[in-house]
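The complex appears here minus one protein chain, its other protein chains still in place.
Going by the order they are written in, the chains are A, B and C; count residues from 1 in each one.
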Amino acid sequence: MIKVQREDFDIGVELAALSQGRDNVGAVASFMGLVRDVAGPGALSAMTLEHYPGMTERQLEQLEAEALARWPLDRVLIIHRHGRLLPGDRIVLCAATSSHREAAFEACAFLMDWLKTKAPFWKLEEIDGKSSWVAARQDDEDAAARWQNNNQSE
Amino acid sequence: MIKVQREDFDIGVELAALSQGRDNVGAVASFMGLVRDVAGPGALSAMTLEHYPGMTERQLEQLEAEALARWPLDRVLIIHRHGRLLPGDRIVLCAATSSHREAAFEACAFLMDWLKTKAPFWKLEEIDGKSSWVAARQDDEDAAARWQNNNQSE
Amino acid sequence: MKVLYFAWLRDRVGLSEEIVEPPVDVATVGELIAWLAQRSPGHGEAFADPTIVRCAINQDYAKAHERFNAGDEVAFFPPVTGG
Partner (left out) sequence: MKVLYFAWLRDRVGLSEEIVEPPVDVATVGELIAWLAQRSPGHGEAFADPTIVRCAINQDYAKAHERFNAGDEVAFFPPVTGG
C-alpha cells in the first residue's frame, strides 16, 4: 500500500492495519525516517519536502511491486509525507510483513534504498534563516546499487 | 531500554518516546514479532510464553549494551511479552535509532537474531487442543552465528 | 508539449511549468535540454550542467538519448533527496 500525504501518520495504527486478519504474518519490519537537525541543535528550523505528484505514486507502486516480487512477503507499506516539517517530525514509513523475518528486514532496507534514489522528492532545508536544497548523496546511490544485480540475499 | 512484560504495547507510543527530544535521530528501524498461526488457519488457539525472570532482563541488558557498542546508535529498545497470547498478538518489539539508517537496520536485525537464540523464553503452542513446546530452529542459530566474528558490516 | 520543473531547477528557470514547441529536429531529451537552455538566462543557469539534471517522460525516468513525443509530459529535476 502506498500513501503520499501531507498529514502525519501513526505507526501503531498503520502496522496494525497491515497485519490485521493475516494470521500467518509473524514478522513486521519497519523503518521510519525523521527530520534530523543536521546542522547541530536548533540550527535547522524546518524542512520542506517537495514532490512530483503523480510520478511519486507511480514510482512507489513500482517499488512495492518489485519488493513483493523479490521476497516472500505478505504486504508492503510505504507512507511518504510532503510539505513543511519540523525537526523530529516523521517523514517516511516503510514496512514489510512476512512469515520470515529475514525477508521482512531485507525488503524494508531495499524499500528505503530505492526510495532514497528513485522517488521524486526534494528537501529544502531552512538553516539559520537561509533556505537551501539538500544535495543527493553518493552513498545513497551506492546503497541502492547493491540491489541491482537482482540478488535477493545480497 | 528493556521491558519484559505481560501487557501489550503500542509501537507508536514506544517509538515516539525513543526519539523524543533527540533531534539528531533520523533513522528508526524496528521489528515486531506477532503470534503466527503456524499450523494453518484456526489451528493454533494460543501460545504461552514462559521466561526466566531475572535472567531475561540480565540477558536483554547485555544485548542492548552489545548493540550500542557495535553500531553508532542513539538508543535501543527491546520489549518482550510473556504469558498466554492469541494468534496475531504482538510478542516482541526491537528498535534501534541512529543518524544512519544502515546502522539502525543492522542493529535491529542483530537484536532479533541474538534474542531468538539467547533470551530465556520458551513457547508452548496449543494446536487442536494439544499443548507442545516449540523446538529451537537451527536457522536461528545460523542467523545468530553471523554476528559472532565481530564484523559490523556482515 | 508541457515541461515541468522541480526544486532548484524551478527556482532557476523561474517557472514550475511551461508549454513549449521545440522544432522537429529536437527529438531526444538531450536535444531538448540544449534547446531549453537557450530560452532565457534562468533556463541557461538551470541546465548549465546537464549531468546533474534528471528527466522523466510521462512520469518515468528517461535518459539523454531517449526520444519524446509532442504530447508527452516532460519533467526536469535534480537528483532526488527523499526518504
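Points worth noting:
What we mean here is this: contacts are C-beta pairs under 8 Å (C-beta built on N, C-alpha and C of every residue); 3 or more make two chains touch, one makes a residue touch a chain.
Keep in mind the model is a prediction, meaning the values are calculated, not measured.
With respect to the full assembly, the chain omitted from this view is in touch with B.
Although one chain is not drawn, the whole complex shows that of B:Val13, B:Leu86 or B:Ala136 it is B:Ala136 that touches it.
The hidden chain makes contact, of the residues B:Ala39, B:Met55 or B:Leu86, with B:Met55.
Mapped onto chain B, contacts with the missing chain fall at residues 33, 49-52, 54-55, 58-59, 80, 91-92, 112, 115-124, 133-137, 140.
The rule is short, and it goes like this: only the chains that are shown with their structure count from here on.
Considering every other chain in turn, the ones in contact with both chain B and chain C prove to be A.
Taking the mean of the C-alpha atoms as each chain's centre, chain B and chain C sit 48 Å apart.
As a whole-number value, the distance joining the C-alpha centres of chain A and chain B reads 22 Å.
Remark: chain A and chain C have CA centroids separated by 26 Å (rounded to whole angstrom). Counting partner chains per residue, chain B has no residue touching two or more of them.
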